[in-house]
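Removed from the display is one protein chain of the complex; every other protein chain stays in position.
Moving on, here comes chain A:
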Amino acid sequence: MDGCRSGVPTYEGDLHVVAAAHHIVKALGATKNLSDDLRKILIDLDSHLSMITSNIDSKGGRGLVDVEERLDQAERKIMRWETDPMMIWDSGPKEASDYLLAVDETGKLVDGLRGLSVHENRKQKEILHRAMNIFQTAMSRLEEELIHILVRHGQQFEPKNMYSRSIRKDIVYDESFVSVEDEPTKETSSQNCSNDESGECIVDLVHADVIPDIKSIAKVMFTSNYGPEFCEAFISVQKEALEQYFSFLGTENLSIEDVLKMEWTCLSSKMNKWTWSMKIIVRVYLASEKQLCDQVLGGLGSVSSYCFLEISKATILCLLNFGEAVAMGPHRPEKLLRLLDMYETLADLLRDIDTLFSEEAGSFIQLQFHELLERLGESAIAAFKAFRVAISSNGSLYPFAGGGVHPLNKYVMNYIRMFPEYWNTLNLLLKNQHPGVADQVTKPDYGPDTSLLTSCPMAYHLRSITSCLESNLHKKSQLYKDEALQHIFLMNNIHYLVQKVKGSELRLFFGDEWIRKHNAMFQQHAMNYERATWSSVVSFLKDNNPGSSSMSKSTFKERCKGFSIAFEEVYKTQTSWSIPDPQLREDLRISTSLKVVLAYRTFLGRNLAYTDDKCVKHTVEHVENSLLDLFGGSSRSLRNSRRW
């Protein structure tokens, strides 16, 4: 393009040069096998040279005067906008293209005059300076126009339209681990960004209609050696737009010190927000920014990637720093899932990052991303370990009232129920982590049905966690003085454990054998409970010498009384016990009923002769109904009962 600018010959010698050049160009143009590009260049050149020669021909060496006229014309076109309050590109395409033509003309004149300035003709020098002055005014103006266009046609987009925050079907636990003993865990459902949005969505950060305008400004500024000015203006506007968008997403800059001091609930929501913002910023905003840079500056070598890097660097570093701060923080167990979210998001975005910052200058950013990913991975493992430690060290001073499902159990099971969602990541991270010598029990010796899932690293660790939990629950059960209640507690808790496993994807990782084994376990505790509670009660109803037909009345009376007292005692205590699961409660009542009611009925039936006696305090029906009151969670007494 520069080469085509028509010079302004003023001297004889130059005229000869022009004529010679013209001749050569014509000769070259006649060649047959020319590429289209080359042919076009020659045609352009030909016309420029013709113009010069015709000027000379018609005006006879009055080239300078002609140049001055051309400059006057261009100057009028350029300077008239300096007093116009309107922006050129706002005034219409005709105005814009006229302006660009005038700029182009001035540029050509500057180049032409400069090429000849060795002759130190005073007049010529004066014209050159004037032309350059006008040219500077135009360039300065173009810079302003560029900024104006970018600002005016910059488009905000709603993050919600871009990335639906789809609801992850699970329940998210945000409470801190320490709160376990204090209160039952609330199940809070929260929105979470799912990972399945893989399609890139690119938006127009600047209205598509004005891209050609920006390109035309870029073209003229770069050809005129004003590329740096273009870049500075472009970068500042776009950088600011990104920052505005960044704060629009609700992300604020936080110092590392602030992050480390932050309360868990606040940190958790910030971590969530980070995950979300990171995705939008990288996959939507930066991808779009990259496209814009390429659209506008493509074909200018590394300029596009330079501008992109300058625009995005500060914001990226800001996001990375939050990640670093989080990864540095204390590795509390409740952080695990949020950390995994962050890790997965980053891992997921790595490829985008590597593409966006593929040039050498961007390798710094690439490297920071990879480092942060590693750090988040380490941090997640540390939180995972802390989770296990927290489970085994969670101590209680007092038995958990009623023998129901312990909050620790609830917390842990609801928490690990989330793990299958992070299956791949956890497997990757836990691959080299050994659950520890103490956990040999967790090795699956489950025979041939061991599937792939039950033997993956995560499965080992899951079983290791539940076995930690189980031993802690055993420890907690020792706090009950009543052996029967110990069994109720363990039955409840193991039943809960199994239910949680069976009712979620966890079952795939624990395997059928584990479930069978634990089913058997809580059933065993149910049986142990029955034995511990009812054996002594039912023993009153046993016939000591089955050979004889009936016992003596006094023995009967004694037995009846003993049974009543024992039964009332059990009733009083065990109505306050609790079996939260209705099915389990029902099953236990039925099996107790079968044992006790049947024995009682047989006992009374065998001693029909005495049954009218007042010593029979409870009818079979009374006993049967009373059994329904057990495990309701509130203590009752048979003496005050209506049925009495």
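To be clear about the criterion, a contact is a pair of C-beta atoms (placed from the backbone, for glycine too) under 8 Å apart; a residue touches a chain by one contact, two chains touch by 3 or more; residues count from 1.
In the analysis below, contacts and distances are computed from a predicted model.
Engineer: Absent chain per UniProt: "DNA repair protein REV1", "R3H domain-containing protein", "AP complex subunit beta" or "SAMM50 sorting and assembly machinery component"?
Structural biologist: UniProt lists the chain left out of the view as "R3H domain-containing protein".
Engineer: Which of these, A:S97, A:S255 or A:T355, touches the one chain of the complex that we don't see?
Structural biologist: Residue touching the chain left out of view: A:S255.
Engineer: Going by the contact rule already stated, which one of A:R70, A:K108 or A:K239 would touch the omitted chain in the full complex?
Structural biologist: From the options A:R70, A:K108 or A:K239, the contact with the absent chain belongs to A:K239.
Engineer: Please pick, from A:A20, A:A208, A:V389 or A:A609, the residue that touches the omitted chain in the full complex.
Structural biologist: Here the residue in touch with the unshown chain is A:V389.
Engineer: Looking beyond the chains shown, say which of A:A21, A:L34, A:M87 or A:L300 touches the absent one.
Structural biologist: A:M87
Engineer: Which chain A residues touch the hidden chain?
Structural biologist: 82, 84-87, 117, 125, 128-129, 131-137, 139-140, 144, 147-148, 151, 225, 228-229, 231-233, 236-237, 239-240, 243, 246-247, 252-258, 260, 310, 313-315, 317-318, 321, 324, 328, 361, 364, 368, 371, 375, 389, 392-393, 395
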